[in-house]
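This report refers to the structure that appears directly beneath it.
Every protein chain except one is present and positioned as in the full complex.
Order as written gives the chain letters A, B and C; numbering starts at 1 within each chain.
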Amino acid sequence: MTQMTFARAINSGLRKSLENDPKVILMGEDIGALGGVFRVTDGLQKDFGKHRVVDTPLAESGIMGTAVGLAYRGYRPVVEIQFDGFIYPAFDQIVSQVAKTHYRTQGAVKMPITVRVPFGGGIGSPEHHSESPEAYFTHTSGLRVVSPSSPQDAYTMIQQAISCDDPVLYFEPKRRYHDKGDVDETLDPGSALPLEKARVITDGRDVTLVAYGPLVKTARDAAIAAADEGISIEVIDLRSLAPVDYAAVEASVRKTGRLVITHEAGQSGGLGAEVAASITERCFYYLEAAPVRVTGFDVPYPYSKLEMHHLPSLDRILDGVDRALGRPNSLSGLEG
Amino acid sequence: MTQMTFARAINSGLRKSLENDPKVILMGEDIGALGGVFRVTDGLQKDFGKHRVVDTPLAESGIMGTAVGLAYRGYRPVVEIQFDGFIYPAFDQIVSQVAKTHYRTQGAVKMPITVRVPFGGGIGSPEHHSESPEAYFTHTSGLRVVSPSSPQDAYTMIQQAISCDDPVLYFEPKRRYHDKGDVDETLDPGSALPLEKARVITDGRDVTLVAYGPLVKTARDAAIAAADEGISIEVIDLRSLAPVDYAAVEASVRKTGRLVITHEAGQSGGLGAEVAASITERCFYYLEAAPVRVTGFDVPYPYSKLEMHHLPSLDRILDGVDRALGRPNSLSGLEG
Amino acid sequence: MFTDDAGKGGIAAGGPGNSENSARRTGGDLVQLITPAGERISHPEFDPWLQDVSDEQLCSLYEDMVVIRRIDAEATALQRQGELALWPPLLGQEAAQIGSARTLREDDFVFPSYRDNGVAYCRGVKPEDLVRAWRGNASAGWNPFTVNVATQQIIIGSQSLHATGYAMGIQNDGADCVAVAYFGDGATSEGDVNEAMVFAASFQAPVVFICQNNHWAISEPVRLQSHIHLADRASGFGIPSMRVDGNDVLAVMAATRIALDRARHGGGPTFIEAVTYRMGPHTTADDPTRYRDANELEDWAAKDPISRMKSLLDRKGLLTADLEAAVAAKADAVAKELRAGTINMPEPQPLDIFKHVYSTPNSWLDRQQDHYSRYLASFGDPAEAASEEGAR
Partner (left out) sequence: MFTDDAGKGGIAAGGPGNSENSARRTGGDLVQLITPAGERISHPEFDPWLQDVSDEQLCSLYEDMVVIRRIDAEATALQRQGELALWPPLLGQEAAQIGSARTLREDDFVFPSYRDNGVAYCRGVKPEDLVRAWRGNASAGWNPFTVNVATQQIIIGSQSLHATGYAMGIQNDGADCVAVAYFGDGATSEGDVNEAMVFAASFQAPVVFICQNNHWAISEPVRLQSHIHLADRASGFGIPSMRVDGNDVLAVMAATRIALDRARHGGGPTFIEAVTYRMGPHTTADDPTRYRDANELEDWAAKDPISRMKSLLDRKGLLTADLEAAVAAKADAVAKELRAGTINMPEPQPLDIFKHVYSTPNSWLDRQQDHYSRYLASFGDPAEAASEEGAR
């Protein structure tokens, strides 16, 4: 076990993948000498060379499209998108090529591409630097989408993503980059919890609270705070956003009868809607109340002075928990 | 009242907008002499000139980005994306510029851009020509998203979209282009049903069936077929996909207690999830069963020999209706 | 069909060791080696690259062009007869496609567009595979790795980046094969094609960009995309380019060999503009009379790549009745194979739509497949399950 930051854990996982498979190649803007704007690739170009850790021209579609070509050639490209808001120029290559080539070629051509995307807000950044675009990708067939919430998972899941033969969008909760945790670097990713499985973070009886990425910490804190008030929250860290491990969520909701989902992305059409709809389908008769979504608002990510109003906070999550439990809450008395 | 096809009705609406506002300008690939690959802009360049109806270079980001610049200059660009699957190269300009400029500039710069997108399948086309990408846009704050289902609405709504000061994605159900209907060309778009309102297509008591665009016809046919079996379906045509007119859906579900939603797009993270989640939130205690989604599958749009298996058909919708009603259906006996 | 053994590691016979002079310079001048009348014009820089082209090979190039034109005609007929949903004819572009594809080595890798059926044919793609996707029986026609040709790209220009990435992989591998991207004149406006040139130039990747300027992008004339020659675009990225008569199979061949040779020897990317003409409609669904002048078509008919080749063979005394008969027989045979392969193509099965979305199990999709198979089972005949009008 080693104590390390979230960012360092990814770095260590990348290093392992580079060591283990000569076909792994890292690509992106400023990932070489600089080590990425968040230093996640720190030292890797120095150790593995410019042909394994490639600083690319400033063109996201170009990066993604050449990664497709490299995959054709048998490589496993790991692409860094510098910030969430800069993934859109690559959207066409992701949706029409990365996601569809395996289907198009009836399995002949694999696209084992990992796209690393630092995402989410809370770090006081200007526009385009704090977005949560995951729902665009969870709705895109052919992709897998994951998001780790702890250094250990960050370390393991990046390796699992890279060795997965399907394309994986790997969303890194950037406001947790400096959080520290224990990481067992001897853990074999092959025997760890599989990439598509959710994890129960805290057991609970009264309500199921589903979170992922940056809000897992907030959700856990909320569970601790709620315990003081006698409310027992079961926190589930989705880890995989596409597919969602509904078996895990279903099992919890059958027990608690109540569901709260939280994410930073805007509410309408966010992953919370998908989880709420699917869990309602699967356990309608177990639900004591409508699933509650505690999410960012349907606004462009706001300027930093107001971002904490946009982001689901511990209190706002607890307010949602209250709603799910039928306890007094900010919407009490409102119809519907 | 004039009988005309769906495509002709859009053409007529575009013509009206070009006549009424000299700032309206049409842009796209092949929209001039050819009149668009579906002839929706037939004759408009001839009548309004090359400066009002502009054949652009083959570059979707370029089209969308120059439309942004034209909006800055006071124009109301109406952009044609030739097929659904070709909107992705323009995704960055849509999400980061078209959707956000009004917010960014605190209302100083309006983006009255209409993006016309022929969408959906069922016409036997090759890859990328039959997609339903609407959920990417309904999840994007700052955009409005609409889809007409009849020639009359097509005629009216295109004019409303163009005169709306917000950007509007206007999804045209291409497999209905040749369907005919009565169109009142004297109808003032200002006094017609507002753009963001849903429309009840057939009244019913037993179940609410929500559809939009190409599947409104299928839904109506399903309602007629169901009537023979003694089931009374209330069909709602959403028309506006962002925002959804939840007041209208809610009123219906409070009456019927059951909800079925259908769309061609893949299920996971589709608009159906959003509608199911929001209606469950709003009328949980009125619902007698979980909302049912009858949608395309989570696959890249399949090759045409199999597309009718992917697309929700009348029978598949009725199977969903049966499920909502607790009648025997294809999943009877399955848990959850 | 043959693979250019002569091209392995550079031209065996007569290829100049250093191609700098001939191709670094950007061609405003159109290189032509065979006139429309079939006359062979000598060209000091291009000729050395063709010294090994024997009479036999000339006849074989001619055959390929005739065969692919016949495939095109047969596929068009199949579309008219309802056997194909759509077909994008290459009529008029036979020299551009055959001339370039025939110079490639087996281990070179091609990233073509929907219209490059002649290229695919040269690489060994089977006739029915050419129409598989257009019949609606699959999303794409073939396994790329059996012929070293990616499936045909529909998203305009996208494949230029794939070729560049593939070439970066070749470079990393220390191999001397080459990636080749085919795209049209319209494609040069897409960001992707320009970004491909940025990457190719930055990494000096062994990639050849072959732009068939057939003068039209559906209804849009090439001057809407650019007021200057497309070949000149490349020089702005630091990529050498050539502008050749795309209806002249030898000019295309020589240019491609120059480019391949450069790529194989660490010289980086090359851009070739093959100036040709789309003599047919954009696809069988298109009506070019709405946007183009019949005269233009006539002008280009006079520059037809196949008649030109025929005249050359005639002048050389190679156009014997035997040759004509052999070529016609071959074309007939291939056309027959195409037709039979089309009509007898096995029908896909409903549950195939769930296959190969992922290479590993996926809980979302597996459930949907399970549900849909239960749904299908509720019908006597699964075909009924897919009727829009409903069967119940």
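What we mean here is this: a residue touches a chain if its C-beta (ideal position, glycine included) is under 8 Å from a C-beta of that chain, and two chains touch if they have at least 3 such contacts.
The structure displayed is predicted, hence computed values, not measured ones.
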item	value
Selected from A:Pro22, A:Pro126 or A:Gly190 as touching the chain missing from the view	A:Pro126
Touching the absent chain when the full complex is considered, from B:Gly62, B:Pro173, B:Pro189 or B:Gly320	B:Gly62
Interface with the undisplayed chain - residues on subunit A	29-30, 32-35, 37, 55-62, 85-86, 89, 122, 124-129, 218, 221-222, 225, 267-268, 297-300, 302-311, 313-316, 318-319, 330-331, 334
Touch list for subunit B against the chain that is not drawn	25, 51, 56-57, 59, 61-62, 64-75, 77, 89, 92-93, 96-97, 100, 102-110, 141-142, 144, 164-166, 196, 242-247
For subunit C, the residues touching the chain missing from this view	188-192, 194-195, 198, 201-202, 224-228, 232-238
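Here is the rule we go by: only the chains that are shown with their structure count from here on.
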item	value
Chain whose Cα centroid lies at the greatest distance from that of subunit A	C
Central chain of the complex, centres being mean CA coordinates	B
Between subunit B and subunit C, centroid-to-centroid distance (C-alpha), Å	36
Where subunit A touches two or more other chains at once, by residue number	61, 89, 92, 96, 100, 103-104, 141-142, 242-243
Numbers and ranges of subunit C residues touching at least 2 other chains	138-140, 155, 191-192, 357, 364-365
